[in-house]
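Provided herewith is a single structure, encoded as structure tokens, for subsequent inquiry.
Only one protein chain is missing; all other protein chains are in place.
For reference, chains read A and B in written order, and residue numbers begin at 1 within each chain.
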Amino acid sequence: MKVLENLLYNEEHEWIQLEGDVATFGITDYAQDMLGGIVYVELPEEEDEVEQGDSFITIESVKAATDVLSPVDGEIIAVNEALDDAPESLNDAPYEAWIVKIRVNDLSQLDNWMDKEAYEAFCAKEA
Amino acid sequence: MSSYDKLIFELSQPGRIGFTLADEEFSNVDYNQFFNEDELRTSELDFPEINETEVVRHYTALSNLNFGVDTGFYPLGSCTMKYNPKINEEIAGNPKFSHIHPEQPIEDVQGTLNLMYDCSEALAEITGMDAISLQPAAGSHGELTGLMIMKAYHLSRGDHHRVNIIVPDSAHGTNPASANMSGFNTVEIKSKANGAVDVEALKAAIDENFAGLMLTNPSTLGLFERNIEEITKIVHEAGGLLYYDGANMNAIMSQVRPGDMGFDIIHLNLHKTFSTPHGGGGPGAGPIGVKARLEKFLPFPVLEKQEEKFVLNYDRPDSIGKIKNYYGNIGIVTRAYTYILRMGRDGLKRASEVAVLNANYMQKRLKAHYHLPIDELCKHEFVLSGNFGLTHGINTIDIAKRLLDFGFHPPTIYFPLIIDQAMMVEPTETESLQSMDKFIDAMIKIRGEIDTDPDILHTAPNTTHISRIDEVEAARNPIIRYMKEEA
Partner (left out) sequence: MFPYIPVSKNDEKHMLDIIGVGNIDDLFVDIPENVRFRGELKLPLQKSEIEIRQIMNGYASKNISASDKLCFLGDGTYDSYIPSIVPYLTSRSEFSTAYTPYQPEISQGTLHGIFEFQSLVCNLTDMDASNASMYDGPTAAAEAALMAFDKSKGNTFAIASTVNQNTIDVITTYLKYRNHEVLIIDQKDLRADLEDFKAKASKDLVGVLVQSPNRYGYLEDVKGFVEIANENKAIGVMYADPSSLALLKTPGELGVDVVVGDMQQFGNAMNFGGPHIGFMAATAKLMRKLPGRIAGQAKDRRGNRAFVLTLQAREQHIRRDKAASNICSNQALNALSSTIYMSLLGKTGLKELAINNTSKAHYLHDVLIKTGSFEKVSNGNFYREFVLRSKVDVKTLNEHLNKNNILSLKVVGTDLVQFTVTENRTKSELDYLIQVVEGL
């Protein structure tokens, strides 16, 4: 299982990369492996305002549809439309295939996110 | 099975025709005189050009790629794939029934209305309910209708806040979907390990917003809900209504009636318990039954008998409204009523007895070879687990696919969700001991192969004309219609 150095992780197996107040958001290698072959990603629209806990992305595999909840309050400033044509990139390269970029209103909502080592330890415990 | 994969479009040859009309002079009229130019189609109607012989050969070839109840054993749990009597088809196909326009005046259709009335009475008797509507087109449509009635009931009492429907996590997926469609919120409660309602979890989930509980009894694990009296009491004391999902009615005819158990609203699947064919996905029929206090909410029109005449009453101010075109899938109702009369009270009772006998027999014999997570007396179906631990690398799907090689339709797989790697087996009463034994023998042989030759399961099926399908690729790049340029 691949975990990268410079990202932050949560217990939902999502990653973010923070630049200023903009968080690039995706799912981890562990998550894509659990989901299996991803066939479709329902994306939010740019300029959508989201609140922490809103269901804002749906990831579909053949036999499941998983709602992804927004980790923060903020505004969607970009969506990865390449996923429309190539949802499999979430399986093939989960850390390159970002899903959305969110302008975060309150960075303290990210305080509990883990670094690489902590996340690896968390995954080891999950398995 | 022979291999055939042509699409009808690929058989097309310019200039061929399959059908001609009467009064040819009317087919050659210049229709431009009837319409404005901008009202006419300009795009090409690219239907196949093909003659009658080839159409017959094509669909006959396709039928040979299919497996039905008439082909062989179809123990698909929760679907009650019993034998579909042929006389039902002949009766329903009588033009005196089938060739009736739904807007003919009631004087023309007294025979059909009489049949609908008598069928409703029979269904009310079998279920212990007070009033029946035949209007819903299928089981989940019945659920939707029943839940709308539940909503209308609470609204009529001023209980606008009652918006929560409690659904056990063992329920059919249609239950929460129907609840959502009728404007309710779904509150899912965990079942006990054996699939029974966890009474404490139920109590905890009930609050002032409680509208009702949806229950399948026998449950989707095939077990009778022994605490049904207590559950009924809890639901009713909390001001809620109890909804009965009739998918498993085949287990209990003449043994126990939903109405007597305290259910307020039920639906039936005529294409399950009452023997009408499933048609590769439909048509079904999903009549609903209600207790007297809910009768005023039934969809309109309501069929009534006024002296010796049958009438359709539209003047129903409290009715939820119409939920389908006209009166229901009456062609299916005709088949089901033929079945009910043919079986009689003795036959229906025997059907449920043998459905339960067959299931318990298969359960007993298979549990020596497969993991049976809930080892109790079952009703018409039971659930095995295909979880053999990771070392085998074999899943339920592999067993299901291997069964195809033995000429059986597999059980329902991966449902109910609360059993890991579920395989739900429902033999129905129309299978013989010999046919069940053959299936059991195949299952035992497969169990041996899991240890000795797991590869044969991984590659199964090997005798069908196609092998396993790449469903991931199909869903990623959906091709859902024929396009000429691909030909």
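By definition in this document, a residue touches a chain if its C-beta (ideal position, glycine included) is under 8 Å from a C-beta of that chain, and two chains touch if they have at least 3 such contacts.
Fair warning: this is a prediction, and the values are worked out from it, not measured in the lab.
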Contacting the left-out chain in the complete assembly, out of B:D398, B:E431 or B:E449: B:E431
Option from B:K190, B:K203 or B:R226 whose C-beta touches the chain left out: B:R226
Residue touching the undisplayed chain, where the options are A:M34, A:V62 or A:A78: A:V62
Of B:I206, B:I340 or B:I419, the one touching the omitted chain in the full complex: B:I340
Positions on subunit A contacted by the hidden chain, ascending: 39-40, 42, 60-65, 67
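Just so we're on the same page, only the chains that are shown with their structure count from here on.
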Complex contact set, residues of subunit A against subunit B: 36-37, 39-40, 60-63, 87-88
Touching residues on subunit B, where the partner in the complex is subunit A: 414, 471-472, 475-476
